[in-house]
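Only a single protein chain was left out; the remaining protein chains are all shown in position.
Order of writing sets the chain letters: A, B and C. Residues in each chain are counted from 1.
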Amino acid sequence: MEEQHYSDDVYGRARVNDTPELEAYYKELETLGAGALWTVANDIEPWEPRPNSVPMLWKYDDLRALVLKSSELVTPEQAGRRVVYLVNDKRKDVSAAVGWLYTGIQVTRPGESTSAHRHRASALRFIMEGSKGYTVVDGNKIMLEVNDFVITPNSTWHEHGVEADGQTCIWQDGLDIPLVNALEANDYAVFDGKQPLDVPLNYSPKTYSGVGLIPADVQWDKPYSPLFKYSWSKVYPALLEALEVNPIDPFDGIHLRYSNPLTGGHVMQTMSASMQLLPKGFKGKAHKHTGSFVYQCAKGSGYSIINGKRFDWKERDIFCVPSWAWHEHHNASETEDACLFHFNDLPVIEGLGLYQDRILTENNGHQIIS
Amino acid sequence: MEEQHYSDDVYGRARVNDTPELEAYYKELETLGAGALWTVANDIEPWEPRPNSVPMLWKYDDLRALVLKSSELVTPEQAGRRVVYLVNDKRKDVSAAVGWLYTGIQVTRPGESTSAHRHRASALRFIMEGSKGYTVVDGNKIMLEVNDFVITPNSTWHEHGVEADGQTCIWQDGLDIPLVNALEANDYAVFDGKQPLDVPLNYSPKTYSGVGLIPADVQWDKPYSPLFKYSWSKVYPALLEALEVNPIDPFDGIHLRYSNPLTGGHVMQTMSASMQLLPKGFKGKAHKHTGSFVYQCAKGSGYSIINGKRFDWKERDIFCVPSWAWHEHHNASETEDACLFHFNDLPVIEGLGLYQDRILTENNGHQIIS
Amino acid sequence: MEEQHYSDDVYGRARVNDTPELEAYYKELETLGAGALWTVANDIEPWEPRPNSVPMLWKYDDLRALVLKSSELVTPEQAGRRVVYLVNDKRKDVSAAVGWLYTGIQVTRPGESTSAHRHRASALRFIMEGSKGYTVVDGNKIMLEVNDFVITPNSTWHEHGVEADGQTCIWQDGLDIPLVNALEANDYAVFDGKQPLDVPLNYSPKTYSGVGLIPADVQWDKPYSPLFKYSWSKVYPALLEALEVNPIDPFDGIHLRYSNPLTGGHVMQTMSASMQLLPKGFKGKAHKHTGSFVYQCAKGSGYSIINGKRFDWKERDIFCVPSWAWHEHHNASETEDACLFHFNDLPVIEGLGLYQDRILTENNGHQIIS
Partner (left out) sequence: MEEQHYSDDVYGRARVNDTPELEAYYKELETLGAGALWTVANDIEPWEPRPNSVPMLWKYDDLRALVLKSSELVTPEQAGRRVVYLVNDKRKDVSAAVGWLYTGIQVTRPGESTSAHRHRASALRFIMEGSKGYTVVDGNKIMLEVNDFVITPNSTWHEHGVEADGQTCIWQDGLDIPLVNALEANDYAVFDGKQPLDVPLNYSPKTYSGVGLIPADVQWDKPYSPLFKYSWSKVYPALLEALEVNPIDPFDGIHLRYSNPLTGGHVMQTMSASMQLLPKGFKGKAHKHTGSFVYQCAKGSGYSIINGKRFDWKERDIFCVPSWAWHEHHNASETEDACLFHFNDLPVIEGLGLYQDRILTENNGHQIIS
C-alpha cells in the first residue's frame, strides 16, 4: 500500500545534531525532571496518526471449545466471570484487543448466574449462542437472544445468568477498561447479593419499543441510552428495509448505528456500536480513519483486507481494525447477504475532535494484498 | 369546578380611583400614543393563565357527509385544497380550532392530486379513512394508511393525492397557521408543477424503520424529524408493549410521544403530537396545564370531561382542550382499549418557558359535571 | 417602496366563486362549528409576512414631564408601579408597543420602593436617568446606572427602588406580557413583604465580571442568564474595541448582543437585547426581517427610515420597527458616534423557525422617503 512519505529534514521539524556541549546540557536538564523538546519532538509529533495495534482475527472454531472448557475448569465463584479475552499482539501490556478496547468471550451455563458489580468502565455484549440468557442492569432484567446487542453503561449495577431451562450461553463482551485505566479513572464495587428487580421483565426494551416513540413523561437524565437491548428481531428487518431505499455505501454497505432514542447520539459515552449489512456480492472499497474497531460476523461469511492483509471470516468470528488502518470488507457470497456487528471508540475520538478519514484512490479503491 | 379566587384589592395590584385630574392626564397621554399602566395592569397581568378558547367537540357523524360533499361542490383546482376547517366559537377571528392551532378535514378522491406548495407554517396529518393516499414531502413520496401520522414541516414543499386505484381518503390536517400569522411570519409559495421524486417511495420511513437505529452516515441539519411518517402498524404494538411493563398514568393512560429519532425532541419546532392508549375501564383523573390540544379518537370510544362539561367521543371524533382547562379522559368500554391521538403547541409553550400544570385534588381527582 | 406583487389568481390558491348552493353549504358548516377552508385560505396564508403594527416614535421631550407627573398623581401603593406605557396605534387591544412586546417608562423617586412580585412574563429595563436606583431580583440587589441593561426573567421575584440619597430614576421597561397573554400562560403573584437579600449587593454582576470567565463551580440550571446587569461602563468600551478591528456592518454598524455567558444564547427565553454603535457619519442600508423591535437611543442622535417614513431621534427617544418593515439607521453627526439600544422577540422568532430577512437592492440600498 502506498503511503505518503514524509521527511523530517525540513524547516519546522527538529534537526539538531548532538554535540558534547548539548549532551552535557541534556544531562543537566534530566536531573531537574526536564528535557530538550527537540530531542523528542519528531517522535511525539508524527506526521500522520500512528496506531499501536495490529490487525488480528480470532476464529470462533478455534476458540469455542476453549471457552466452553473454562466452564469446566473454574466456577463463577472463583473466576468472577468466566471469560476468554482476546488480546492484540501489540497491546498485551494493557490487555486490549485493539487500541484501548477490551473484548472477551463469556460463557454461562444453564442455572448459573454471577454476582452483581459495577465499574466506571462501560460494557456491552453481543450474543453469540444459547437461549434464555439474561442480564440485569440497574434492576431491569432483560432476556437475550442470539445477535441481540445489550449495554451495561458506566457505573450501572449488572449481573448475568442463564435460566435453568435454557441452553449454555456464549456472548462477546466489549469494554473500555484499557481506556478508563489509561485515564486513571476506573473503579469497582461489588453488590451485596443480587439486585432487586425494580421494574418488570424487559422493561427497557418494551418501553422504547416503537420507532420514533418516546414515553411522553420520560424523565431520564443519564448520559447513556435508556434502551438497553437492541433486538436482532428488529434490527435485521430494519437493515432490509433500509436496503430497499438507500444507496449502498461503497465502504460499509448498509450501515445502521445503534443510537440513544432520546438524543440520537451514541449508546454510551465512550463506545458506539453498529450493524452493517453487506449485500450479496458486495466488494467494499478501502478507506481508513481514526478510531479502533472490533467486529463480529453476525451472519454469512466474507473477508476483510486490512493494511494489505486478507482476513477470512464467517459467523461468530471476531477481528479488529486499528486506528488509521486501511480496510475494506467483502461478502464472499453472491446469493446471501452478510452482516457485521462492530463496536468502537468513536464517541471518544469524535468527542475530542480527533476524527479524520482518508479514501484509497488508486487501484480503483482496492488494496493490493501483500 | 372550584377555582382559586383572587382579589385585586391588595398591595401590589393597581388600585387607583379615577379623578378629573387623572382623566385629563389619561387624555393627554393618549394623544402621545401612551397610557397609564395602572389603568390596564390588572387586566394584562392575570393571576392565572387565561384561555381565549372554549372546549368543543366535532362529531364525525355530523361532518363526514359535508366533507365528502365538498368534493362535489368544488374542484381541487378551484379550492386549492378541499378542506372543512373546524373553528372554535371564540377564535373565529383567527380561524383557530383552539388557541393558535388550526385544524381541518381534507378529502381527496381516487386519481386526484393537488399542486405542491410550501409555507412557513408547519403542518401535520392524521389519516381517517381511505386507501392508497400519499403525500410528497420535499421530494419523498410516502404512502398513507388509516391512523398513520405524517408531518410536512415548516417550508417543506408538499402535495397530496390518492392513487387512481385507491379509495377516497379523508384525513385531519393540523397547522400552526394562526400562530405563525400572529407572529407575523407566515409566507406562501406555489411550486411550479409537481415535485420531482428525489428518493425512492417511502424513503423516509424505511430509512428510519428500526427502533434506536440511525443511518451511520446521517447528515441531517434540519430542525425537524427526518422521519416523516409514524405508522399505526408500529405505533399500536408499541403501545401494547409499553402497557405490559409500565404503570398506567392516572391522567393519560399509556402515553407515547412521536419524536425526532435524531434528537428525541418534538417532531417539529412548533407542534408536537402523541398517541395515548386508555386501557379498558380507564377512568382518568383531572389536571390542567398550559398549551392547546386537539384530539382525535383513533380507536374505541369514551368521553372527556373538560372544565366540568362532558364530551362523548368515538372513533374519528375530534375535540379540543384549551390552555389551563381542567380535563380528564374516560374509556367507556370495560373490554376494549381506546386510543386518542392529539397534537398541540407544547414546543412553543415549553420552549418559551411557559409550561405549568396543576392536579385536581378534591373529589378524588374527578371533576363534578356541571 | 416597491414590493413584490402577488396574484391569488393562480393554481394553488383558492379561486372559488360563490353560488347559492355553496352559500347554503357554508351555512350548514357554520352550525357545526366548521367552515370551508377556501373561503379564508388566501387570507390566512399570506404570500409574505404581514405585520399588524405600524412604526412609531415616542419623543422623550414629550413624555418626560408626564412621566414625572405620574409620581405626583398616584402613589406606588395605589398604582403598583408608576409607569406610562407606550402603545402602538394598531395594537391598543393588547397594550403592545409593537407586535407582542410591551414597553413603558417607569419613575421612582428617592426613598421609594415597590413591593415584590413575579409573573410568567419576562421583563427587562434600560436606565434613562437618575442615580442610586436599584432592582432586587430573586434576592440579589443590584445598583443601576444610566444606560445599564438589567433583566428580571420569567417568574423571578423582583422589586425596584431608589435609595433615599439618590436622584429620581426613570427607566424603560420591556416585557413580553402581550405574548404570554396571547399564549394563555401568564400568571402573577405578590411577594409577602420585601425579599430577603440572599447574596451580597451586586452579587450577579460581580460574579460574572470577567470576559470569558465563569465560576469554576457554577451550578446554574435556569433557562436565562445568571448575569442580571450589563453595565454601560463595560458595554461602551467593548463597542469601541470591537469598532477598532471589525468591519462596519452596512445595516447595523457595530452590533453587540447581550448574551448569557453560560450559553452564548439570548439573555432570556422570549426576549433578546442588543446595543449597536453607529459610527460618526454612518448611513445604514435598508433591510427587513421578521421579529419586532423596540429601540431607545442611548447616545447621540440620528434618524431611522422605516417603511419609507423618516423618524428623527436623539438620546432617550424610543421607537419601534415592526416585523418585516424596511428599516435603515442613520447617525446625524459627522463627528460623534450614536448608540441604539434595542430589545426584541428574536428568541421566539428564531426558536420557532420563523426568522427570515431580505436586503433592499434598489436605490443603492436606501429607501425613498415617501
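In this section, a contact is a pair of C-beta atoms (placed from the backbone, for glycine too) under 8 Å apart; a residue touches a chain by one contact, two chains touch by 3 or more.
Here the structure is a predicted model, which means the values were calculated and not measured.
Of the chains on view, those touched by the hidden chain across the whole complex are A, C. From the set C:T19, C:T75 or C:S209, the residue in touch with the chain omitted from the display is C:S209, counting the whole complex. Within the full complex, the residue among A:A164, A:L183 or A:I368 touching the omitted chain is A:L183. Taking the complete complex into account, A:G35 is the one of A:G35, A:G111, A:P237 or A:G281 that touches the chain left out. For the chain missing from the display, the contacting residue among A:H117, A:H287, A:K309 or A:H366 is A:H117, taking the whole complex into account.
Touch with the hidden chain on the side of chain A covers residues 10-16, 21-22, 25, 28-29, 32-38, 40-41, 44-52, 56, 58, 62-63, 66, 69-70, 73-74, 77-89, 94-95, 99-100, 102, 104, 115-117, 119-122, 154-155, 177-178, 180-191, 223, 269-270, 290, 292, 322-324, 347-349, 351-356.
One chain is missing from the display, and on chain C it is touched by residues 199-203, 206-217, 225, 227, 230-231, 234-235, 237-239, 241-242, 244-246, 249, 252, 255-264, 267, 274-276.
Definition applied: only the chains that are shown with their structure count from here on.
Comparing per-chain C-alpha centres with the mean over every protein C-alpha atom, the closest match is chain B.
For the self-contact between chain A and chain B, the two sides draw on mostly identical residue numbers; the shared fraction is above half.
Distance between chain centres (mean CA atoms), chain B to chain C: 30 Å. Spacing of chain A relative to chain C, judged by their CA centroids, is 52 angstrom. Our note on geometry: chain A versus chain B, Cα centroid distance of 43 Å, whole angstroms. Across the assembly, chain A contributes no residue in contact with two or more other chains.
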